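One protein chain omitted, others in place.
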Amino acid sequence: MADFTIGEKLKVTLFGQSHGPAIGCVIDGFPAGITPDWESINAFMARRVPGQNAWSTPRKEADQPEILSGLNADGATCGAPLTAVIRNSNTKSGDYEALKNTPRPGHADYTARVKYGDAWDGRGGGQFSARLTAPLCFAGALAKQLLEQKGITIAAHIARIGSVEDAKPDSANPVFPLYALGAFPVIDPEKGEAMRQAIQQAREAGDSIGGAVRCLVTGVPAGWGGPYFGGIEGKLAQALFGIPAVKGVEFGDTQPFGSENDDAFCIENGAVRTVTNHSGGILGGITNGMPLVFTVSFKPTPSISKPQQSVNLKTMQETELTVQGRHDPCVVPRAVPVVEAAAALVLADMLLQGA
Amino acid sequence: MADFTIGEKLKVTLFGQSHGPAIGCVIDGFPAGITPDWESINAFMARRVPGQNAWSTPRKEADQPEILSGLNADGATCGAPLTAVIRNSNTKSGDYEALKNTPRPGHADYTARVKYGDAWDGRGGGQFSARLTAPLCFAGALAKQLLEQKGITIAAHIARIGSVEDAKPDSANPVFPLYALGAFPVIDPEKGEAMRQAIQQAREAGDSIGGAVRCLVTGVPAGWGGPYFGGIEGKLAQALFGIPAVKGVEFGDTQPFGSENDDAFCIENGAVRTVTNHSGGILGGITNGMPLVFTVSFKPTPSISKPQQSVNLKTMQETELTVQGRHDPCVVPRAVPVVEAAAALVLADMLLQGA
Amino acid sequence: MADFTIGEKLKVTLFGQSHGPAIGCVIDGFPAGITPDWESINAFMARRVPGQNAWSTPRKEADQPEILSGLNADGATCGAPLTAVIRNSNTKSGDYEALKNTPRPGHADYTARVKYGDAWDGRGGGQFSARLTAPLCFAGALAKQLLEQKGITIAAHIARIGSVEDAKPDSANPVFPLYALGAFPVIDPEKGEAMRQAIQQAREAGDSIGGAVRCLVTGVPAGWGGPYFGGIEGKLAQALFGIPAVKGVEFGDTQPFGSENDDAFCIENGAVRTVTNHSGGILGGITNGMPLVFTVSFKPTPSISKPQQSVNLKTMQETELTVQGRHDPCVVPRAVPVVEAAAALVLADMLLQGA
Partner (left out) sequence: MADFTIGEKLKVTLFGQSHGPAIGCVIDGFPAGITPDWESINAFMARRVPGQNAWSTPRKEADQPEILSGLNADGATCGAPLTAVIRNSNTKSGDYEALKNTPRPGHADYTARVKYGDAWDGRGGGQFSARLTAPLCFAGALAKQLLEQKGITIAAHIARIGSVEDAKPDSANPVFPLYALGAFPVIDPEKGEAMRQAIQQAREAGDSIGGAVRCLVTGVPAGWGGPYFGGIEGKLAQALFGIPAVKGVEFGDTQPFGSENDDAFCIENGAVRTVTNHSGGILGGITNGMPLVFTVSFKPTPSISKPQQSVNLKTMQETELTVQGRHDPCVVPRAVPVVEAAAALVLADMLLQGA
């Protein structure tokens, strides 16, 4: 019921608020004896860092986590809860007071005030801030390392920005790694260029733009999950909807008619598989050994430069609001590793539970 | 981790398999002192009963639940777990043996065999059967009664069959009850007629067709849910993906650009609300007092009359399979109350937890 | 948070109230492919059946469970939730009305009324009734079968009735099976005779008497459990305190001084073990491979024939109450299999989770 913990056997708890001293996470249940691959972790976390390129916000963050517990003297996991802390810095809070009583449309400002009252620390969005996806990515990077030891690979690409759609992967035989395509991972470079233009146009218009991330997971054996509320779709969705700005989750590539949608079974190298993979690797809530495929849609970030209509919660009068500051016109590129991280946590938890 | 239980304070456990003696549910945590409105419950459950009309399967089920516990001598809930049992009857298992080693494409047959082995009782789909949505609807009908006492109303309509889309409700000011429109609830009757034709065409082609259900919930106060993994989207999605054949869940009606998607705040009758409702009533994982709106997409039922390619799991040879028997060419109309029921369970649980 | 469900991967939900149509349980997560050993199950359940001997109540119950789901056509578990129903019969409710507003001291009558209000079905104690330990024993018998396949044996004896204590087992090298000693399992037959006399004296005095059950578990490998809230003591205690009338749980046989209490390590047959077993097989919340030993104390059943002071909840006047009917003067003998069952559920759940 609490909000910042996910998982059962691998239990991850996020903490922090945007303008507090620090953010971080506690990872309980991670197996002992594994030396974190710091180079991979840093590379993974770098994929969500803002300010690294033209299409995201120029605000810089140095998200180097300090490890407070969970490693032994040799730097390997020791079975104790692994705690990572990232100090907040470079926070500009000066312009918050004006916003305090005027919730930004599309943001959590209003609902947070209803839930927490005046004590809510709304600077930078408080605990709703996408800042907390940094420790989520840290935990996810560790989980990915665990999964990779078992031959499970997770990779996502930008499926859509606005109305520009990337090419679809061959979901029955995906080519990896998609993310080798760079910080703006797409399958079709021309589509990627069109996406970047769409983002740039939104920026110039003082607007923001939404999109979608498609994630593929290979190497999950058949048999994970279960019927009804034990379905792997529900477990993944619960984590994915935990990512800020996510509004939709879809598995596979459903076709209109059963005759098209039913993936025919075949035998390949002595093993059962399906010819196509419209099911996204899941039948009856259980993995069938084919790649998992799911698409996560993101709303356009609510922060825009255009004037918007809001209300003053003290005077209960309608008012016009113009949000100051530098805004990232599109969260989708930075969300790609976050989607991978959320999926990694769910799958690593299932792995440790015997799936 | 177990598969058939959902909820915390209101905990519902489904049980049964398609061709076993009975199916049913245990509802623990339902408040004492409430007399079930049996007329409403029966009317609600009737909405998912097959065989009642031209566009679903002619197989009949008499889903009258027997109550084994949870009611006092006056027929009111007494605080004990409420147990409802529906006997299975009219089951035709004779043709199962042939299927046993040849999984039907798109069904759970293969993954169930991987998970449970040869002991799986696959007749009628076993515990994956949509039969278990009958007790789910029973529990949901009770939960709806609880919610209605608090002014919370849940209603869904058929949003899409194949490529035929119903009109969209005015999500900021929806007109209720949608389900008064009958057993095939749509907003636009002409679209409804086109949907029925699409189903009939699929039936005649020996095929099946997918679609979507859109659900609206009014009366939920602002402040339910939480940031990150406490978001109400994740809680609802976890339940909705528990419904057989669900492949996607989407909240609200996301617009491409922030300037369109951000719902402006306004004051109406002295209260804060939004002018539009693209967010589906949820900001930052927390309800904002506007109607909840979400759309659940269903794959076409995998049961079709056309020959399909499968494999024999004993001989590990590819083979052709033609599934015998009467099939429902579209599960979407019957899924409308199931979506409402799943949502009702989540929301009633939140209500009892103090949301 | 709901009251009648225990376990994670092996999740058991009890249902029923004393004078409703039926009691029973749903067992979700039990592995497929196991044929229940009905003879063992019946023998196990018979150990808690009242009316079978001189020292318990003459009320008879025919606790033959009907299986509503979870078995395949061959009678093996199939992976679907296993549901067992025991019909209530031979219930005498006539004398309840008089009690309705006058809570019996020591019973749950008063607290149930506070929690559930007037709608509570208090006949026979409602859902607080020890009747529900019948399905608990059914589930426990199945769990024991699962554990026995892994070489894990659970056996309990009557450790104490009133002030009469049984001999203590050699907890480092226990001799099994204790329950072969009959329906009144003790290690020292003379102590058993003294216990029976103590019960008979309580009966003749219109009184009741408390006691304790000691449970031993052999075959649990080292490494189950965890530090702090993951400790196996907490998991077992949570289940054991769920048994009606349990007021204390103690692990091992703690000695006053560390020099006596610390179990020395030794090597036996090439394996680490301890010379003594004061720890009850648990160090730091984790099993050490030695037998688990714990003692569960039961209060005297509150039902006595003597007049007692109570209050009338309607008139809010003090009043004298004499509880009519046949009472079991001591629940401890019948509680022996219930303790084993509760322990079996916890341990089987841990087994399935990979402990």
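Labels A, B and C are assigned to the chains in the order they are written; within every chain, residues are numbered from 1.
One rule holds for everything that comes next: contacts are C-beta pairs under 8 Å (C-beta built on N, C-alpha and C of every residue); 3 or more make two chains touch, one makes a residue touch a chain.
All figures in this text were calculated on a predicted structure; none of them were measured in a lab.
> For the chain that's not shown, point to the residue among A:85, A:147 or A:198 touching it.
In the complete complex, the chain left out is touched by residue A:85.
> From the listed residues C:249, C:292 or C:344, report the one that touches the chain absent from this view.
Of the candidates C:249, C:292 or C:344, C:249 is in touch with the missing chain.
> Which residue numbers on chain C touch the omitted chain?
Residues 1-6, 8, 14, 103-108, 110-112, 114-115, 127-128, 132, 162-163, 202, 205, 207-210, 222-223, 225-231, 233-235, 237-242, 244, 246-252, 254-259, 261-267, 270, 272, 274-275, 279-280, 282-289, 297, 299-304, 306, 308-311, 313, 316-318, 353 of chain C touch the chain that is not shown.
> Provide the residue numbers of chain B that touch the chain removed from this figure.
8-9, 352-354
> Provide the residue numbers of chain A that touch the chain removed from this figure.
1-5, 7-11, 13-17, 20-24, 26, 28-29, 32-34, 66-74, 76-81, 83, 85, 112, 115-121, 123, 126-127, 353
Criterion: only the chains that are shown with their structure count from here on.
> Taking contact as defined at the start, I'd like the list of chains shared as neighbours by chain A and chain B.
C
> Indicate whether more than half of the residue numbers at the chain B-chain C interface occur in both copies; give same if so and different if not.
Counting which numbers both chains contribute, over half are shared, so the two copies meet through the same residues.
> Of all chains present, which has the mean Cα position farthest from that of chain C?
Relative to chain C, the chain whose C-alpha centre sits farthest away is A.
> Suppose each chain is reduced to the average of its Cα coordinates; what separation in Å results between chain A and chain B?
Using C-alpha averages as centres, the distance is 27 Å.
> Between chain B and chain C, tell me the centre distance in angstrom, where each centre is the average of that chain's C-alpha atoms.
Distance between chain centres: 38 Å.
> By residue number and range, which residues of chain C touch two or more other chains?
Counting only residues that touch two or more other chains, chain C contributes 8-9, 353.
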